[in-house]
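One chain of protein is taken out of this complex; the other chains stay put.
Chain lettering (A and B) follows the sequence in which the chains are written, and residue indices restart at 1 in each chain.
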Amino acid sequence: MGEAIAFWVLATIIVLGALGVVTLRNLFHCALCLGLVLLSVAGIFILNGAEFLAGVQILIYVGATLVIILFAIMLSENITGERIQLASYNRTVGLVSALLFLALVTFLALTTQFPSHTSTIKDPVIAVLENVKTNTAAFGTLLLTKFIVPFEFASVFLLVALIGAIVIARTAE
Amino acid sequence: MTLTEICRTIVQWLGVPAEYQESATQILLAAIDAIIIFTFLMVAVLVIVYAFRKVVGFIQARLGPRYTGPRGIFQTIADAIKLLGKEDIIPAAADRLAFNLAPFIVFLPAFLVYLTIPFGDPKSGWQVRDLNIGVLYLVAITSITVIGIVTAGWASGNKWAVLGAMRSGAQLVSYEVPMTLVVLVPVLMAGSLKLSEIVENQGEWFWQWHVFQMFPLGLVAFVLYFVCALAETNQTPFDLPEAESELVAGYHVEYSGMKFALFFLAEFGNTVAISAIATHLFLGGWKAPFPFLPDTGIWSAFWFFLKVSTAVFLIFWVRGTLPRVRIDQLMELGWKFLLPAGLLCVTLVGLIISVRP
Partner (left out) sequence: MEVTLSHYLVLSAVLFAIGVYGILTRRNAIALLMCIELMLNAVNINLVAMNRFLQPDWRIVTGQIFAGFIIVLAAAEAAVGFALVIAIYRNLDRINVDEVNILKW
């Protein structure tokens, strides 16, 4: 019961916020609506028992990515004066394709029989999860045992992206 | 009669249908908890602002507030009444929605962190919610403040405000990284992100607190956390974005009246919040320094408030003594000194914990 209330409240906020992102004319307001959507998605993660992921979502998406967006908006407009007013092009084409996509995916989602997952705690690779007590412990254990290769790759990838972003955004010396 | 039982009886008395009763109880409980925390925040800020002005006054060889009430104890109330009575000016070039929204985005994290900090022993009911991801929640929620500050600066339509907001945003984001790393040190020592377990891990004697464990790593971690938290909350010596003599008070130059009061409230709320977090992570939370002193029930709250007051006094002491750091010195300190130091600290602590039997 509580989950249903929470789900419907969060879903409404997400849909309204997303509509705000794609239709508002003031770019800064779009960014603030995106912030609202990201916070509500963190709420959905908590509803699904992914509490560590919710904390990570707020820390990274709201605390860093949204800040990059706001800085990019501030650095690409005049500091004072007219704000950029966004216009929308190809509205009908966009609406029709989005609705077609939505109809297709909803139909697929509602008619597919999803099988239950086959990996269990008895699998040798994830038997190490036997003693974890919290979601964070499960996340961390799995990340550093079964998914260690993507984890290391992600660190190198982040380093590359960091250096690349700094080099691209630097003013010409 | 615990608060939960009171809420349940109220919900039943209101005639809520049976299958909604449990959810209604939880919602009512959450609302009452929020009101209690908000009241505590207001009272705490009243006391803290007065203490701030007296302490900084004495450090600066003057007396602070003296005339409003005996020894000036009503000064903060008088200031609050004055701020509430001021005209609410919105500049013509300002973006109205974002301008009105920004103080709330800045205030919200300062209020939300109090919902998970224990004010005493959680077993005696001094904590609103004990989250499994306690420390991660605290770090994540304080990172929302950046959004509010950047919005405040941008929405003011004033180039000095925008510059101040960008400097503040850069400062906050830069110091979030070493702070997140250093906060991992007590988490590693305790093996859990839960605040109550981190405090439980610190023993009964004061030399078992995290700040003295694995000497000198605990102490280094505490000092690094303190410096990063000062930068995170725009306190001197890192208060360049909001000092009155720099950029005309930076991002909140265009705010007057109630909205300025919200910024002020958020700043002092944040000060107490970081002191409370530092107390739990490093100074033993609600535990007494010696095992023969009582520390259950109301005594746990007593020890907690004593330690938080010490940390807040330390912050005011630093504020009254040190000069302000320039923005480039600030960024250099954050990236070139604190970040490597934090990384080294976490690596060494991790190594020690992994080889310890």
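Please note the rule applied: a contact is a pair of C-beta atoms (placed from the backbone, for glycine too) under 8 Å apart; a residue touches a chain by one contact, two chains touch by 3 or more.
Keep in mind that this is a model prediction, so the values were computed, not measured.
Engineer: Under the definition given at the start, what are the shown partners of the omitted chain?
Structural biologist: Spelled out, the missing chain touches these shown chains: A.
Engineer: Write the list of chain A residues that the hidden chain touches.
Structural biologist: Where chain A meets the chain not shown: residues 3-4, 7, 11, 14-15, 18-19, 21-22, 27, 30-31, 34, 37-38, 41, 44-45, 48-50, 52-53, 56-57, 60-61, 64-65, 68-69, 71-73, 75-76, 84, 86-91, 93-95, 97-99, 101-102, 105-106, 109-110, 114-117, 119-121, 126, 129, 132, 135, 138-139, 142-143, 146-147, 150, 154, 157-158, 161-162, 164-166, 168-169, 171.
Just so we're on the same page, only the chains that are shown with their structure count from here on.
Engineer: How big is the gap, in whole Å, between where the Cα atoms of chain A centre and where those of chain B centre?
Structural biologist: 27
Engineer: Please output the residues of chain B touching chain A within their complex, sorted ascending.
Structural biologist: Of all residues in chain B, those touching chain A are 19-20, 22-23, 26, 93, 95, 97-98, 101, 131-133, 136-137, 139-141, 143-144, 146-147, 150-151, 154-155, 157-159, 162, 165-166, 169, 173, 176, 180, 192-193.
Engineer: Which residues of chain A touch chain B once you look at their complex with the stated criterion?
Structural biologist: Where chain A meets chain B, its residues are 1-2, 5, 26, 28-29, 32, 35, 51-52, 54-56, 58-59, 62-64, 66-67, 70-71, 73-74, 79-80, 83, 134-136.
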